[in-house]
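Take a look at the structure below.
With one protein chain held back, the other chains of the complex are shown just where they sit.
Chain naming follows the written order as A, B and C, and within any one chain the residues start at number 1.
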């Protein structure tokens, strides 16, 4: 059940290292088994045991059983990108010593779901749906209440894991888990409010009854940037409504997927309910596509890029299924001439740099009234200077790494494009005011970046998933709103002003 | 059925005049009958025929029939208080000529409901309630829609009558009728939304059905200042909800009560529905008490003074009935230091002087920030000077008469008290800045009045139902809110400011 | 502007007839113009003038102007399929007489929208949207109220036109228009209920405002079977919500599209509002596709076949637009052993034969409990015998023609398939019990048909848009629900029973 993993994930060069010794190690495996399964490669990962994780984990909770027959993947800390995985704690085997001393370690290993795992899980989930929908809504609410309490008991550890595996700072990690707890409380209340209607009709002695019946199963596909909160939004409501949940977390945050699932599974099992009510798969595009195609799943909630979202929607619609999509954003903050500039600067910092610019609601465009343009910019450059970049788990850090090496490369490519377009629109400004480089390190750190640019530059219409902020100038509210609405990705916008007439115009 | 009324209502001195000729006139009555019933004493009242009124009217619509066996009262125009009533148009009787030339004429005569009329009406209404509640809600909505259309067709005439009989200016009279039309439209929409609930319970295979059943009959007692709008608020909703309506209008606005009832009755009759669904009584305290005591009326809506309201509530509660009360107000406008002073001054004028200060929502207290105190006052005194006082039906008039001679006397008494208390608190200001007198005329006109006074003066805690505005100074928002809340009669308050933080603090 | 149309639409054989005389007639055109435009070919179509239609009509109301630069099509009466169109009333031209005597006439001619018309209309609509969304919701409600009243005034004529052009019986035609009137009333009420929310947040001194803002433009594509009611559902709500409407009616019911649009246009014009608020196109797939692709239309409501619906949805989604789809149905009625059999038989007749089986909610499958199987069937065959087939405008007619010649052919093809499959499943029954043939006539009449068949037959899973009813037997409620749910097209289902436990199980 437990394997001694000495090779490196995704690194073909080192495979020859593991091959020769793998045979000999297979003998060792048995005798080392107990120690191995209790130990992480680094002491700082030991807290993961408290939320049911080990150095190697099965990535699939199907029909109430943990399993995994798909590819084995490694969960990597984005602060260091270390990919070796070794699962010995107090290893006494001397001939391995020389290697370990120089090793760099990933967090843990996960075996993803295979297509067979998926099918097995869905079959059980489909059966469990018949049970779950028969349970009275307030009783379903009680289960969700217990899930909330179980999360409360592990809030610190789960938050720490979010921070560790995803890369956001600890306060954000804990905040994300708290969000699920709040959703649980909210959903418990809803579980006694799922009222149908009795509608008097225009015909005498006739009335219509309208009731909310469960759909059966809700599929939830989530992204790396909010690796568990989005599950919470969907699952809490689905569960009180009488729907089973099938969850596929992001492929790069499998430990969070597993840890969250263990919390839910624990509550279901304690209440003697089928575990298949909550079915969870670590996996990639293949599992995602299976969910999109699966006629047993009438509603699929997808969070991720617009491109993939459209594909999922198309697949789901073709089988007359329904979609909930949370896709890209290209959000603006408008600062009016009468704004509180200190407040605005501080808010922009958090909105543009928080989660390293990897929120769908990250502020990507800052629209400043010409009369306060320079003052806000000066303030902003000042506060940007003070941003502490580094290990997201350390207190005081404000900016952690981007989630992956690829994201960092994408940032660098984006900066190149910005530079080229900045030239082209130079008349309107167009230059990097601060930041603009990746930081030399093992991890995926980049500098928080401010770019002065014209609203017409092509690059401004794109979503660069990194802490890059475009600053622009406007003269009138009308112009600001036009710039705000000139990108294809609408999601959120903000405005700083004291004038009620502007506020109410703004909200419609 | 039609009497030739040559005597004066409530004026014992002139009764001897009518007595000797009444015998001889009784012979004339028959021959004059046709002309009499078609004619008003003054040409300017002729438009009342278009809404079903004549010089003499039966004041009670009970069991679908117009009747009236109670006292005969006269509807008086508050602009001239003329109380004679003569019902001849092209009267050819020469020996009466000399008298008529010098006569002053009331609007029309109404025979109020007797106790027997009430009982007859309620019996029929109680029966009609069984029919009405069986009619599907959307069909009831269709009746209310037709009422709205019938009101639309007579909007000008009804508005004119409100202005004539109550004394408010024409725009307000028409606005009041329009309010009922809007209520009709709103209620029609509601007639398809009276949904009950199907509530899933915590027990398996168990659910709860919750439905809205009609109460049966809703009693509506309205006041002179909004002689028909308040009926509209209550009756439109009651009717779509399946309740019959029993209405007692104010004793001094009987013509409005009758005209409104004719509109409703016309629609009911056209649809072959029992007229008793809408039962209407002109009458005084006796009928009001009968409604309060009547166990056939589970809900009584009362609009009027706090004193009478409390009595009605007590009587209704003793029989386990329910009450809706619309009572006194002592409303403040707060003007902050950043307010638009022109806008504020204009708004205060309308709020304090509109309907001659006889709204429950009339602004009675103006709280000015010390920094703009004098500027607002100056503006206000300026606009007060321009207020045109006079016949409310004339275009351009902004301030009509008070509703009754008694109200005018009450105003004068109030001014005396203010003067005495103004002296007592003289340290804090306390003087009449403008107005303060009744206007010499046949009607009940008074000057719009502004009084500078301390918030602690006793008179400020009372509701003087006239266009008298108390002005006070404050230094902080906190202080303003305290003054605002320092009177027992809370109802409405307003604030002028541009600061959103103040706005949102203000609304809670 | 008015052309004398002597040729036949879609009939190539007769084109040679029209060709030789068209030249000579072109000279006549001018002199006959006045008479021509006022006259229909048949006297029974004269009533169409009362709702603004003539023998030739422009099919496009764009930017508040009637236009049409697309193909000219002919509106054909499905009761006779007559396709000639001649536009002379008291024609004095003798040399044409001999021809006209033997002529068969279509209803009227319509010039559809060209691509340019579409673009022109959309530009104006996009501008009008800015005006319309600024108008307060209750004022928009007032416009919808006036639309309702305008429809009320023409209820009989519009209902007659629906019956004439679509083919449903007159009661259904009038009922369809009444549905829009009801929607108007409902929407007027909603226009004062479009409330946003003020949501207290968990942060002190913080709250969230949530408001409903108009989308801008709502596209509505409707189908022939409810050629105006579906417009009503969508447009009434869209208009009060502040959205402009772009409507494409079915290509075979252009006169209804035009007549409905004239009602709405009349109200807009009377209120001095841009006509472009309601933009309407007669046209085919090309216009439909233009709507689906148009990024100016954030929401498209489509009613029609599942196949086309999916295509529309795909196109709309690709541009991140939203869809409302009303597609196919394959609806069942379940009759339990304790049902009132007379009531059930009568209801099944209306559900299966009404609108000649061309409703999305038509009952296509009848599931009978084995214990009452024969009794219900016997009753049903009895009532089917009495169904009066014929001109839908004649009183007493219960079954009009199918909408087109193609639909009739489709019916005949369907019957062939049923027969072949009935054989294949003969073990489970499988035979035509009544009907099964088209009726020899000029029109598209077919016999109402009952087929005894196994629930497993492939043909049962398809939607045949004609009055064909499949009858099946079941033993238990569970089995009945399984059969009910065994087709891909869920929409509506019904059950006849007296048992509350079955009722509540049924609704969930």
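Just so it is clear, a residue touches a chain if its C-beta (ideal position, glycine included) is under 8 Å from a C-beta of that chain, and two chains touch if they have at least 3 such contacts.
Source: prediction; values computed, not measured.
Novice: Specify the residue from the set A:52, A:71, A:138 or A:266 that touches the hidden chain.
Specialist: A:138
Novice: For the full complex, which residue in C:201, C:272 or C:386 touches the chain that was left out?
Specialist: C:201
Novice: For the chain not shown, which residue from A:207, A:311 or A:324 touches it across the whole complex?
Specialist: A:207
Novice: Return the single residue from C:153, C:381 or C:503 that touches the missing chain.
Specialist: Residue touching the chain left out of view: C:503.
Novice: One chain is left out of this view; which of B:153, B:209 or B:381 touches it in the full complex?
Specialist: Of all options in B:153, B:209 or B:381, contact with the hidden chain holds for B:209.
Novice: Provide the residue numbers of chain A that touch the chain removed from this figure.
Specialist: Residues in contact with the chain left out: 138, 141-142, 145, 149, 182, 185-193, 205, 207, 504.
Novice: Could you please point out the chain C residues that touch the chain left off the display?
Specialist: Considering the whole complex, chain C reaches the absent chain at 134-139, 192, 194-204, 206, 209-211, 498-501, 503.
Novice: Extract the touching residues of chain B with respect to the undisplayed chain.
Specialist: Within chain B, the residues that touch the unshown chain are 182, 202, 209, 211-213, 306, 310, 313-314, 317-318, 320, 488, 507-508.
FYI, only the chains that are shown with their structure count from here on.
Novice: From the centre of chain A, which other chain's Cα mean sits the farthest off?
Specialist: Taking each chain's C-alpha mean as its centre, the farthest from chain A is B.
Novice: Determine the chain that sits nearest the middle of the structure, using the mean of its CA atoms as its centre.
Specialist: The most central chain here turns out to be C.
Novice: Measuring from the mean C-alpha position of chain A to the mean C-alpha position of chain B, what distance in angstrom results?
Specialist: Chain A and chain B have C-alpha centres separated by 62 Å.
Novice: Starting from the mean Cα coordinates of chain B and chain C, work out the distance between those two points in Å.
Specialist: Distance between chain centres: 50 Å.
Novice: When you check chain B against every other chain, which residues touch at least two of them?
Specialist: If we look for residues of chain B contacting two or more partner chains, we find 138, 192.
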